[in-house]
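Quick notes on the structure that follows.
Only a single protein chain was left out; the remaining protein chains are all shown in position.
Order of writing sets the labels: A and B. Residues in every chain begin at 1.
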Amino acid sequence: MSLIGHPIVPGGRFSRKTDMPTPALGLLLVLPALAVILLLFVVPLAASVAGAFEVGGGFGFGNFIKTFELYTSDILFTLMIVSLSTAIIGALAIAIGGYLTLGENPRAVALLRWLYRWPMFVPFIVVGQVLRTFLAKNGLMNNVLIGAGLITPMDATSFLDWRGIVIAFVWKQTPFVALLVAGAMASVDRGTLEAARNLGASRVRILLEILVPQVAGTLMVALVLSFVTMMSVLSVPLMINAQSPTMITADIAFRINAYGDYGVANALGVVSLIASAGVAWLYLRHSVKERA
Amino acid sequence: MMAQIDVTSASQDRPAMGVDLWWIPRGLVLGLLAFVIFGPLANLLLWTVAERWYFPHALPIDYGFSYWGRVFAPRGNATEALANSLTVAGLTVVVSLALAIPAGYALARLRLPFRAVILIAFLIPQAFPNLTVYVNVARLFYQLGLNGTIPGVVLVHVTHGLVYAVWIATAAFSAVDAELEEAARSIGAGALRAFLDVTLPLAAPGLLASAIFVFLESLDEFTGSYFVGAPDVNMLPLLLYTAGAGGNYQVASITALLLLVPSIGFMLVVERFLKSDVLSKVGR
Partner (left out) sequence: MQSLLKPALVASALTLGLAAAPASAAELTVITAGDQNMVDYVNQYLAPLFEKQYPGNTVRVVGTGPGDAGSQKIVERFEAQKQAGSTTWDTDVAVVHEKFVGPMITGAYLEAYRDKISTGKLVSRSNADMALGTKVTGYVMPMFNSQTAIAYNPALVPNPPKSYAELADWAKAHPKQFGYNGIKGGASGVSFVMGWIYAFGDGDANKLMNGPFEAAETKKWDAAFASLRDFTRNATLTPGNAGTLDLLSRGEIAMGPVWVDMFYSWQANGQLPPDFKLVLPAPGMPGQPMHYVIPAKSANKELAEKFVELATSPKVQAEGIVKRFNWYPGIDAQYVQPELDKATWDKLFIAITPEDLAKNGKPFPIAPYNSAILEAYERQATN
């Protein structure tokens, strides 16, 4: 019983002539969805992006200069946090999907399937709250560990810094990626897997050499979506990480709320957009190459 | 990672008769996972019924339901907000999928100019931190008379939901073997028939997975709900946001729980529907 009954591989197959009507038909099919995005988001956004280049009535890069002067470390911090989180999420999602597909004990598989999805349903702002009270030095986690005699009160440390952000992101986003990846893995042809198994391949090898390449497309799509989502979350850095540097979204909120400064806020938004679009573009270029 | 270790160890040894010793590592890994997942969730549940809870008490000092009373006070509008949130989330899913299915099909199968640019365009609403955009969005909606209406809120949520819907739909359609559709065409089915009978059912699982994410995205969305919905269409996240950001743990936890139940319900319905659908295909 999987949510997605077959593997999702990147790109389409363009090899058949019957599938090649004029580009007009394709555009027609994309148009309604694209129109919604363009009219209701990109056009209002354009005003904001133009605002990023506005300095005292004229156009210039003043806002960007100030952005990099004040927030370079925050930008790097954000990229590192989000990249690290994405990597961990990918590894965990492969592990979960792999066990769900290859695990031989039905009870353990059922347990894992039942377990892993819960955090997906908790909104980010609540993730921030529950993890703040869970990960704090005297939070529930350390209290339970101390109560169970696993650590002493002296060992208790707070995770409310960059680690807290990574933990929050991984906690919330792993089920999202795992759900898509597990679904894709479940529909990989069982015959191939059985054959490999009969040839004596270990399950780890089957996972890494057969399953993962087959679901690479789905995995990448899920990770790109995850990356973009994490770039735009405000409540987690605000509620968990108190230190400086902080994440771009927190700086944007601060520029607007403290100074009413939309110029630098929009410049930061543009930086964030470039990072997300860059990751998406890398993936798309890669998938096009694979297709060729 | 941990599950992977478990995979290795379990694979080297087939459990013999009697006690399965592999339950020891399995139990450890699953137990750890359960702690990591349910620890924070237990925290949430405890706060929904905590009347007093502070250091040095590891658990709440008093339990009670007085905050439930506050959330469900007649003036609190929680019930109405929940109903609105569910209506909007449901409509958002329907509209997003209606838009994403043709778009995803075209992006996966048809020759398109600027394919990468189009795909990236759908990412923008999620990629650009939208604090600065909503003034402009709200202005547009006031001009169109969409402010304070359910269609208005649905449209805003659709712009965010399309990211998931279109990207996942594209991936789902890409995965369906094009030859199957051609086979249907070659025995005389029209293009639409072939799509509806062959391609769409095969892509359905992926599409329904995206429905879950669109539903969740809509249910949690705050900024658009405030600018476009409030004060006429009040949504549950508005309640959650004030309580959550202000540190009123009890009210925030209760509201989160209210959002959790329909989300899980929606996923179960989708899965059930999916299972029967997939099973029905087996016999053919």
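Following the convention adopted for this analysis, a residue touches a chain if its C-beta (ideal position, glycine included) is under 8 Å from a C-beta of that chain, and two chains touch if they have at least 3 such contacts.
The structure displayed is predicted, hence computed values, not measured ones.
In the entire assembly, the chain absent from the figure touches the shown chains A, B.
Contact with the chain that does not appear here is found for just one residue of A:Ala136, A:Leu207 or A:Leu284, A:Ala136. Summary of contacts with the chain left out: across B:Ser85, B:Asn147, B:Thr170 or B:Ser218, the touching residue is B:Asn147. Against the chain not displayed here, subunit A makes contact via residues 70, 73, 132-133, 136-139, 158, 160, 238-244, 246, 250-251, 253-254, 256-260. In the full complex, subunit B touches the omitted chain through residues 50-56, 61-62, 70, 73, 75-77, 87, 91, 94-95, 98, 134-136, 138-140, 142-143, 147-151, 154, 226-227, 230-234, 238-239, 241-243, 245-251.
What we mean here is this: only the chains that are shown with their structure count from here on.
Note on chain placement: the centre of subunit A and the centre of subunit B lie 14 Å apart, centres being C-alpha means. Subunit B makes touch with subunit A in their complex at residues 1-4, 6-8, 10-12, 15, 20, 22-23, 26, 30, 33-44, 46-47, 55-56, 58, 99-100, 102-103, 105-113, 115-116, 118-133, 136-137, 139-140, 155-156, 158-159, 162-164, 166-168, 170-176, 178-179, 182, 185, 202, 204-206, 208-209, 212-213, 216, 219-220, 222, 237, 240-241, 244-245, 247, 249, 252-253, 256, 259-260, 263-264, 267, 270-271, 274-275, 278.
Subunit A contributes residues 1-14, 16, 18-23, 25-30, 32-34, 36-38, 40-45, 47-48, 51, 91-92, 94-96, 98-99, 102-105, 108, 111-112, 115-131, 133-134, 138, 140-141, 143-144, 147, 171, 176, 179-180, 183-184, 187, 202-204, 207, 217-218, 221, 224-225, 228-229, 231-232, 234-235, 238-239, 248-249, 252-253, 256, 262, 265-266, 268-270, 272-273, 276-277, 280-281, 284-285, 288 to its touches with subunit B in the complex.
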